[in-house]
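Handing you this structure, nothing more for now.
Every protein chain of the complex appears in place save one, which is left out.
Then we have chain A:
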Amino acid sequence: MFNNLIFIILFMLGFYALVMKTNLIKNVIGLNIMEAAVFFWVISFSDVGGEVSIHKLGEEVTKFNDPVPQALTLTGIVIGASTAALLLTLIIELNKFSGTIDREKIEGLND
């Protein structure tokens, strides 16, 4: 139950930063917090208090943690890192053109 609560708080925090803040860098941070919240949540679920799920020679493992959520999270982290990099690149480009990273000002320029 505790991990659900943490997930909801973190996710909402990230969503708030993504939607309400006008600074584009803060939006990226919000998006990353959202992703991190999901990853924490996934990992906390997969932990059932067992062994690390690595095959060891000559040892009997009776109870092990689910490896699939960890694999999913790893892939998710890779995607998250690449998207954050691409977003920041675009923001730098935009800053070159308009001289600001305020979303309201940039969107108010035309249309």
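Convention: contacts are C-beta pairs under 8 Å (C-beta built on N, C-alpha and C of every residue); 3 or more make two chains touch, one makes a residue touch a chain; residues count from 1.
Definition applied: contacts and distances are computed from a predicted model.
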Protein name as given in UniProt for the chain not displayed, "Peptide/nickel transport system permease protein", "ABC transporter substrate-binding protein", "Multisubunit sodium/proton antiporter MrpD subunit" or "Transcriptional regulator, AsnC family" = "Multisubunit sodium/proton antiporter MrpD subunit"
Over the whole complex, note the residues of chain A touching the chain we left out.
-> 18, 24, 27, 31, 34-35, 38, 41-42, 45, 68-69, 72, 75-76, 79, 82-83, 86-87, 90-91, 93-94, 97-98, 106-107, 109-111
